[in-house]
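Excluded from the complex is one protein chain; the other protein chains are retained at their positions.
Order of writing sets the labels: A, B and C. Residues in every chain begin at 1.
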């Protein structure tokens, strides 16, 4: 229990204190890192206790469950909390090393992490909503982080669209309370079974719209590219690697956990929407020149896979959904962070991310593909296999087109520089290409005006992430058992 | 009363949704406020057992649902928070773009995207035919 | 603003603080809690801003300067009264004195964790809202503060 509480309270208190500090100073940045690291450490301790099939429950005030708020760490919650906290930590370290540009950044990241930890570990429907709002409101402010006016526009879009989703979620929670008379997830799950189907399915649809918006599924995705492309890389990494997990987790917890019958009823719709997301996201990602935008569209596609796996359901499908969400979060964080950097080893790190995205071993991404094919074959659906194949092929194309475009063609405009600067840089590049003859270079070869390398320490973060993605591909057992344990929570394997 | 509350909440929600779709950022925020009010109303309505205020309940009369009241309070406060934040973003937008129009924002974004797309060559480098014939 | 509004504003400050205190203290017994009390206080202060203008209001009430710090202190007070029981192995938000135990009273104020929790919330909300009022009293600032940036870079 201590670990459970510490995971929550430590970042909470530190984040609150940091609100007063000037986060651009290194020491506050590192304080924030320490807070998130402590949160991660506490979650690891918790995970050791909880996995494979245990759970740890605390009811606030020492009341009975349902009277007080149930805080419940089970395999599913801990998995997502660990993942999100890890991604947040990586992005935070990246930004602190690179130089924080705003006072509130570290505090907001730490509070966002608090919100995420809380919502993944709560066993109460309404408490989920409040923690969710804590994470979201921090994210809204974070999106505006940086001094670009595009970031401001991105923040506005992000906030408005997601708030619509949030309020829909609140309505659904209220409706759920009305029909079940309780807020504790465990009791809700028991009582939902007896609820008249029409009301239940309408509530389920509302939840789906809310989480679909969060996750950025087609056709709720239109906010996503502008936001991911508009913010700074570290924020984009947090949004796609940590915050988007809310969507996946929400669909799993509320869909498969609380509304399994409705999920089953809507499985066709889920698969259709998921497939549409897969193809649409991947296709749009193909010719995007802005890496952040490409990654944003790719996120839409990857979210589609999660939904397809969820729609297929069953132990294999649910485990695949969890696995896919984890892999996507890790590779997206890696790609967003390394895509903004330059210098030796960064290209390698990005390549690992691209491999993972394309589902190519030895990067861990292929496990997701394997699991999905497995699900598809078990389902006996040729159409689905063809869809997965096409989605995968497109992922190949966009991941490597971008990789080559970014890292093999010499200079590139670093994300976050002003437009004027960017224009000047590309003009310079062009001039260099035309005028400077390169000894021995054949005609038509591009000139590589080597851009300034990013600080070594910043690059090290990306490299470490890349090594983790590689290591998970080479030794997948922990990841696989984690995701199947997490899925087991939902299909009753380990309640 | 069920129908009345559903109608009222849905109407407010609908007006809010309409406002969010307008061009004026202040109206967009107003729309969000309406949507949040609608959600709070649903929360209150979800415990719709009219009764005395749940203070010192004696047991004779069933009090109104205190839990939804607590939830509604929380929701109202969160609504306040997001409204303030949205308004601040709008204020910043107005200060930077000198405009309160969504259209202006969209145009700005479109230009930004176009500049990015133009500043970089296309991703796919198509082989010149003659080069492909028999390279090297 | 006219002298009348100034006078009214000045006159209203003390009573509204009293009302807020009342709402805060009787929260557990009757309608109202720390949150409502804090809003009342901040509305009273907002009235000062409206009546005197930001600069004069802040000159007359220099204590306002500490609003952000107050907010964070409030948050920490609330957080610690929520979680202190964990140290002795209890659940978070465990209530002291516990169920059935005798409550120490000072007049009508009952001393228990929930009260300090509520007080923390009061501080937080009041501080935050006052800070909000302070910042809304001026138009947004866009120019980067260069000297501070330079300082931060060090």
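By definition in this document, contacts are C-beta pairs under 8 Å (C-beta built on N, C-alpha and C of every residue); 3 or more make two chains touch, one makes a residue touch a chain.
As a convention for this text, contacts and distances are computed from a predicted model.
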Omitted chain (choose from "phosphoenolpyruvate--glycerone phosphotransferase", "Multicomponent Na+:H+ antiporter subunit A", "Dihydroxyacetone kinase subunit K" or "Pyruvate ferredoxin oxidoreductase") - UniProt protein name: "Multicomponent Na+:H+ antiporter subunit A"
Any idea which chains on screen the missing one touches? A, B, C
Of A:265, A:453 or A:471, which one is in contact with the hidden chain? A:265
Touch rule applied to chain C and the missing chain gives residues 27-33, 35-36, 39-40, 42-43, 46, 65, 67-68, 71-72, 75, 78-79, 82, 92-93, 95, 97, 99-100, 103, 110, 112, 114, 117-118, 121, 124-125, 128-129, 131-137, 139-141, 144-145, 148
For chain B, which positions touch the chain that isn't shown here? 1-24, 26-31, 33-34, 37-38, 40-42, 44-57, 63-74, 76-85, 87-92, 94-110, 113, 122-127, 131-136
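Just so it is clear, only the chains that are shown with their structure count from here on.
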Chain whose averaged C-alpha position falls nearest the assembly-wide average: A
If you average the CA atoms of chain A and of chain C, how many Å lie between those two points? 36
When centres are defined as mean Cα positions, the distance from chain A to chain B in whole Å is 21
Using mean CA coordinates as chain centres, what's the chain B-chain C distance in Å? 28
For chain B, give me the residues that contact two or more of the other chains. 92, 96
Could you tell me which residues belong to chain C and also touch two or more other chains? none
Looking at the complex, which residues from chain A come into contact with chain C? 1-2, 5, 9, 12-13, 16-17, 19-20, 22, 24-25, 58-62, 68, 71, 99, 147
Can you list the chain B residues touching chain A in their complex? 17, 20, 25, 28, 32, 35-36, 38-39, 42-43, 45-47, 67-68, 71, 74-75, 78, 81-82, 85-86, 89-90, 92-93, 96-97, 105, 108-109, 112-113, 115-117, 119-124, 131
Residues of chain C that touch chain A when the two form their complex: 68-69, 72, 75-76, 79, 83, 86, 89-95, 144, 148-149, 152-153
